[in-house]
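First comes the structure, then the notes that go with it.
For this depiction, one protein chain was excluded, whereas all remaining protein chains were kept in their positions.
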Amino acid sequence: MKSFTEYLIFNVKNRRKFVNITPEIRKLVSKSKILEGLCLVNAMHITASVFINDNEIGLLNDYDRWLEELAPHEPTDQYDHNKTGEDNADAHLKRQIMGRETVVAITNGELDFGPWEQIFYGEFDGRRPKRVLVKIIGE
Amino acid sequence: MKSFTEYLIFNVKNRRKFVNITPEIRKLVSKSKILEGLCLVNAMHITASVFINDNEIGLLNDYDRWLEELAPHEPTDQYDHNKTGEDNADAHLKRQIMGRETVVAITNGELDFGPWEQIFYGEFDGRRPKRVLVKIIGE
Partner (left out) sequence: MKSFTEYLIFNVKNRRKFVNITPEIRKLVSKSKILEGLCLVNAMHITASVFINDNEIGLLNDYDRWLEELAPHEPTDQYDHNKTGEDNADAHLKRQIMGRETVVAITNGELDFGPWEQIFYGEFDGRRPKRVLVKIIGE
């Protein structure tokens, strides 16, 4: 069995943004030289997500608006967590909807994807560097 | 290490439906001859889910009604994504609640499940064939 570990860093300028990280993940799959296995991609911070969906700007806007409806940022004092001095409780909630991680099959040395699958980093409390972990095991 | 890959195809007649795919997955686990490992089951399309819950028709109705409340199909012009000519933005949102994938332990050659766990394919924009990926690695 082989294993491969790498960390990506994202420093999003705004509070919230979706970043298509598929090209970076493809490069790491290739670098790992693993032909058959599983690839875990996860946010290492708890106010960010990694998820798979469509790279269509209208949809990404829809996600942003929808998450703001389900877990609004304002008023910040509606959340107990923000009594700690933080203002990011909503980001912890949004991240639960979108998920922490994805596990992707590696087949013949490539991400085994359907036609529209793309991997996104979802930032809900940006303006500082955050890490994403990529772990691949297989042969 | 052994690996096993197979693709299932589902062609749901309605826009939305939940299909219990546990029997198909059990057959593939048996076919893989892998005794100890991990089994990834994921939707390859971004308007569908794979998730684990209870095979009880009332609950499946509750999920359907609840998802329609959280991310209604109508009016379709409330979503930017539908400006592309699609009418399935709600399906992309529903899929995020229910999830893309599940990872299940294989122990002694079987799905290592609690008493009520069943694997479902959740279709949110059906009426065409779509694929589910099953990838098992282990020994």
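By written order: A and B. Residues from 1 in each chain.
One rule holds for everything that comes next: a contact is a pair of C-beta atoms (placed from the backbone, for glycine too) under 8 Å apart; a residue touches a chain by one contact, two chains touch by 3 or more.
What you are looking at is a predicted structure, and each value in this text was computed from that prediction instead of being measured.
Identify the residue among B:Val12, B:Leu28, B:Met44 or B:Ile137 that touches the chain left out of the display.
Residue touching the absent chain, from the options given: B:Ile137.
Touching residues of chain B against the unshown chain: what are they?
Residues touching the hidden chain, for chain B, are 1, 36-38, 51-54, 56-59, 61-63, 66, 70, 97-99, 102-105, 107, 112-117, 137-139.
Could you pull out which residues of chain A are in touch with the chain that's been left out?
Counting over the whole complex, chain A touches the hidden chain at residues 1, 3, 5, 38, 40, 42-46, 70-71, 79-84, 89, 92-93, 95-97, 99-101, 103, 131, 133, 135, 137.
Going forward, only the chains that are shown with their structure count from here on.
Superimpose the Cα trace of chain A on the Cα trace of chain B, which carries the same sequence, then give the rotation angle to the nearest 5°.
Fitting chain A to chain B on C-alpha positions yields an angle of 120 degrees.
Using CA atom averages as chain centres, what separation in Å is found between chain A and chain B?
Chain centres of chain A and chain B, defined by C-alpha means, are spaced 20 Å apart.
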